[in-house]
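The complex appears here without one of its protein chains, the remainder shown in place.
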Amino acid sequence: MSESIKKFMFVNTKAPYGTVYALESLEVVLISAAFDQDVSLVFCDDGVFQISNNQNTEASGMKNFSNAYKALGDYDINKLYVEKESLEERGLTLDNIMDLTYEDEDWAEKPSIKLVTRAELADLMDEQDVVISS
Amino acid sequence: MSESIKKFMFVNTKAPYGTVYALESLEVVLISAAFDQDVSLVFCDDGVFQISNNQNTEASGMKNFSNAYKALGDYDINKLYVEKESLEERGLTLDNIMDLTYEDEDWAEKPSIKLVTRAELADLMDEQDVVISS
Amino acid sequence: MKFTLLINEGPYQHQASDTAYQFAKAALEKGHEIYRVFFYNDGVNNATRLAIPPQDDRNITENWAALGKEHELDMVVCIAAAQRRGMLDADEAGRQGKDADNIHPAFRISGLGQLVEGGIQADRLLTFGD
Amino acid sequence: MKFTLLINEGPYQHQASDTAYQFAKAALEKGHEIYRVFFYNDGVNNATRLAIPPQDDRNITENWAALGKEHELDMVVCIAAAQRRGMLDADEAGRQGKDADNIHPAFRISGLGQLVEGGIQADRLLTFGD
Amino acid sequence: MAMLHTVNKSPFERNSLNSCLTKSKEGSSILLIEDAVVGALKGTKVADDLTAAIANKNVYVLGSDLNTRGFTEADILDGIKTVDYAGFVDLVAEHSNVQSWL
Partner (left out) sequence: MAMLHTVNKSPFERNSLNSCLTKSKEGSSILLIEDAVVGALKGTKVADDLTAAIANKNVYVLGSDLNTRGFTEADILDGIKTVDYAGFVDLVAEHSNVQSWL
């Protein structure tokens, strides 16, 4: 097998907490950082709720794992694509989404989140080597 | 507790085989016959596919349990409501549905399946004591 | 009022068991009775005594077990659904010639009739599923 | 061509494991290689050796085990997902102080890195889920 | 007494809220729990369906599940009431029966 870098895309389409997919997908993403691949994340459909602000699980007893998304930048995972149409259909804007950032090579803080249209997303998906959806 | 008979309704909303709910719900229905309650079944939404004709699992390796619906009449479970709108939305008619029957007290063979409208179904659900959906 | 709860999904994968647990706790705090908690479909997987969830997460089975102990809940695992999915108690394992068992002692294995009977005896039967 | 298969649902409740099994069988018959089968989420429950499905139904775990033996498949159960759900092998049970274990010997427990590595090494990674 | 209906899945992902809305009677109550709570948000593509439902049914949302997903009462449609688990229990007790739309 070639030792070249592969493009891995994790596509998150489901709301968090109602099912475990958001949490366990994030666990794969964090592990993938150790493999020096070209990793990107997509939040579309109900996946946009995974990175909504102010998640508070106190009264539900669920494990709040939303802070772990903030660690992605430290792992050099900084290509997080949010689908514009998915936000709109849910009455959301980028103000509802966590302010996720990373530090570039000059230690400047940059936004990790890129708003993309559905058509742009289709192009991005088309150029991946591995797509893991949930 | 009162010893009076309760109205039990099993509401089947999901296609068979893709998930286990159809099969395991049918197992509850068959057991319920032993309790002399007033049992009825509903097939609505994708639940109508549970009783479609000619199910053939040979090439998929799934367990074909469709014949068990034919046994319902022998257990005196003969109120099977199929939602008309659900059939229409799926391009189906009663011709696609198994011909399920029971024998009445005079040994005459009668149809177990009753086609009901969405509004009639809402009325039927409203008068139940126990509704178990899947 | 008497409630019977039906839980159709396993732990962690779906919120169903968590919701049912929070509902049961709230109902008991309000003085209602939980006549039975019936675990069906993948819900039988809630009864494993072998789970080791991360330290910072809830332990769903132990939560049920503790609530069950405090309120003497009748927590029933469907035998047919359990056999399909590899959930066994020691008796079953012995009968079936299996070399291990995994059901937590807070739960008991029984037949589907217990679900129907739970529906008959309780004032309300609630389903928690996917 | 080399395939890695990812299975995210448990046996019987969802068709995912059946579909993946049929796909694997067909791929092997066509001369392709299955680089790895990775069981994640509730998919870990496919690895139980304690299941007793009805006589007239398929035995999903034994089907995988037989296919795995015939083709020397690398069938990996994610350790983190397995711990959450009470799936353990004898080593894990010993380390964690659990009094039983339930993983079929045809499967091995390992970390999530095996999934990523499976994606890197294979020509195609396919996901079977809910 | 009228029926209580519970819905637990997002209306953007599944059809179960729609099934519930079209098969529940006037005067009945609907409680959104788990992922279904996002259906109660303002300005969504299902907001009109919910607003129509509020006109002749009682619609509730489980507050803890709303908070868990990052939202509060301020984010949901006018006319939808928030309840906690104790309120969920009361709703079940006060209605003639409960049906889960799965």
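To keep things simple, chains are lettered A, B, C, D and E as they appear, and every chain counts its residues starting from 1.
Heads up, the rule we're going with is that contacts are C-beta pairs under 8 Å (C-beta built on N, C-alpha and C of every residue); 3 or more make two chains touch, one makes a residue touch a chain.
Keep in mind that this is a model prediction, so the values were computed, not measured.
Every shown chain that the unseen chain touches in the whole complex is listed here: A, B, D, E.
When the full complex is taken into account, the listed residue touching the unshown chain is B:R90, out of B:K6, B:K70 or B:R90. The missing chain lies against chain B, touching residues 13-19, 45-46, 49, 52-60, 62, 64, 66, 89-92, 96.
One chain is missing from the display, and on chain D it is touched by residues 1, 3, 8, 15-16, 19, 22-23, 25-27, 29-30, 32, 124-130. Against the chain not shown here, chain A presents residues 11, 13-14, 21, 44-45, 118, 121-123, 125-126, 128-131, 133-134.
In this section, only the chains that are shown with their structure count from here on.
The chains that touch both chain A and chain B are C, D, E. The chain closest to the protein's centre is C, with centres computed as averages of CA atoms. Summarising the inter-chain layout, the chain whose CA centre lies farthest from the centre of chain A is B.
Chain centre most remote from that of chain E: D (centre = mean of CA atoms).
Rounded to a whole number, the gap between the C-alpha centres of chain A and chain D is 26 angstrom. Counting partner chains per residue, chain A shows two or more touched chains at residues 17-20, 60, 62.
The set of chain D residues that touch two or more partner chains comprises 12-13, 41, 54, 57, 80. Pairs of chains meeting the touch criterion are A-C, A-D, A-E, B-C, B-D, B-E, C-D, C-E.
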